[in-house]
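In this view, the complex is presented without one of its protein chains, the others remaining in place.
On to chain A.
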Amino acid sequence: MTSRRIRIDVPALTRVEGEGSLRLEVRQDQLIELGLSIFEPPRYFEKFLEGREAEEVVDIVARICGICPVAYQISALNALESMSRQMASPWVRSMRRAFYCGEWLQSHALHIHLLALPDFLGFENAIAMAERHPNMVKRGLKLQGLGNALVRLFGGRSVHPVGARLGGFHHAPAPDEVTALADRLKAAQQDAGDLTRFCASLPLPDDPQTFICVALHHPDRYAIESGEIRTSTGLNLSANQFEQHFHETHKPDSTALWSDLDGQPYLTGPLARLNINHPQLPDFLLTRLGEIGLELPSCNMFHSLIARALEIELVLHEAIQLLNDYTYPKSPYTALPLEPGIGYGMSEAPRGLLWHRYELDEKGLIRAARIVPPTSQNQARIEADLHHSLTTMGLDNGEDVLKLRAEQVIRNYDPCISCSTHFLTLKKVET
C-alpha cells in the first residue's frame, strides 16, 4: 500500500450564511484531523442587551441574524411575555404563527435553491445553475419572494421587520391585503408540491447514521412559534429546564460555542422536527410522504433537503388557513405589564431550536440575557457527521470528491454562522 497524505483546506466555505472554514487531514487513509472553524467576529449581543428596556429587545435581537430575524423576535417575545400574568390574545398568537410561516418559507426556499441544489446538480452556484435550469431556479425564487411578502405583511419589510412588539403587533394588515396574499400563496401550492417531488427524485447519498433529534413539540399543531422540547431519547422539557440538560463549551478554533445534550451531540432543525412531529402533518402531506417513499423517522441527514421542501408545503398550507380565517382586530396588541424575574422562551427557527433567557429588574430593564442559537447546537453533530460520512465514503477518494462531500454535509445543516457566533454566555469563572 502506498503512503498517501492529503490536506484539504477550505478557507472560506461558500453557500452558507456567515463565514467558516474547514480543515481536513488524511494520512494513509486515516482521518488525522478534522475541524470546522467558525471565525466570525463576536458581536456581544448578550452584553449590550443589558440595561435596555424590555420593549427594545425585539428590535435589537432581530439584528443577530438577517436571515431569521422573526425567529429571534418570537423567541424573545415568548421569553419576555412569560414574565406577565396575562397572555397575548388568540389573534396575536395566530398571526405570529402566520408571520413565522413567512420566514420558514423564504429561508427554506433560499436554502434549497441558492445554497444546496447547486451541489446536487453540479454547479458552482445558483446563477450558473439558472442558465441550464431556469424554470427550477425561478420557481425557487418565487417561493422565496412569497415568504418575504408574508413577513412584510406583518413586519413592513422582510429583513429586520418592524411590526412585532410586546403583546402583539404594532399594526394589523388590511383585510384586502391579506386576501390578496392568501390567493398568491394558494397559487404556489402546486409549485411547492412539484419541488418536494423534485427533491425526492434526486440521487441523494444513502448514508444512515445514529443521532439524537431535538425539536419543539406542541400538542395541537406542528410546532413552529411555540411548544416544549421533545428529544428522541424520550425527554420532554419546558424552556426553563433547558439549562439542566443542554450545556455549552468553548473550543479554541471557534468564536461560536458548542452545545451538548447531557454530553452527547444532537441534531436540531427540519429533519429533527419532521422525525419528531411527522404524525401532525396535514393529511395531504402524509399522503405525499407515501408518494415520495420517505419513511420517518429518517436517519439519513441528506433527507434534510426533502424535509425543507415538505416544510415549505406545510407553511404554505398553514399560512393559507390562518389568512383565510383573518379578522381585523380591535387592537393588534394587548399591553402586557411584565414583572421582574427570569423569563425563558423558545421557538423553531428555520434551522432549529432557538432558546432565550432574560432577567428583568424592577425598573423593567434587562439585567442579563442568554441566547442559544441553532447552529452552535448543531456544531458537534456536524463534526460527528463529517467524520462518519467521509470515512464511510472512503478516504481513498480524491481531494475534490472529499471536499465536495464535506461541503454538502455541512450545508445539510444550513448553518447560520453569523448568528451562531454572537452571543453565547458562559459563566465567568472568578479566580
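By our rule, contacts are C-beta pairs under 8 Å (C-beta built on N, C-alpha and C of every residue); 3 or more make two chains touch, one makes a residue touch a chain; residues count from 1.
Note that contacts and distances are computed from a predicted model.
Asker: Given that one chain of this complex has been left out, which of "3-oxoacid CoA-transferase subunit A", "Sulfhydrogenase subunit delta", "Carbon monoxide dehydrogenase" or "ABC transporter branched chain amino-acid permease" is its protein name according to UniProt?
Answerer: Hidden chain, UniProt protein name: "Sulfhydrogenase subunit delta".
Asker: Looking at A:L121, A:L141 or A:L286, which residue reaches the missing chain?
Answerer: The single option touching the absent chain is A:L141.
Asker: Of A:S201, A:T249, A:Q264 or A:T392, which sits in contact with the chain we cannot see?
Answerer: A:T249
Asker: Given the contact definition stated above, which residue among A:E25, A:E40, A:E291 or A:E359 touches the chain not shown here?
Answerer: Missing-chain contact among the listed residues: A:E40.
Asker: With the missing chain put back, which residues of chain A would touch it? List them for me.
Answerer: Its contact residues with the unshown chain are 12-19, 40-48, 52-53, 56, 59-60, 63-67, 69, 106, 110, 114-115, 118, 124-127, 130, 134, 137-138, 141-142, 144-145, 148, 156-160, 162-163, 165, 170-171, 249-253, 255, 416, 418-419, 422-426, 428-429.
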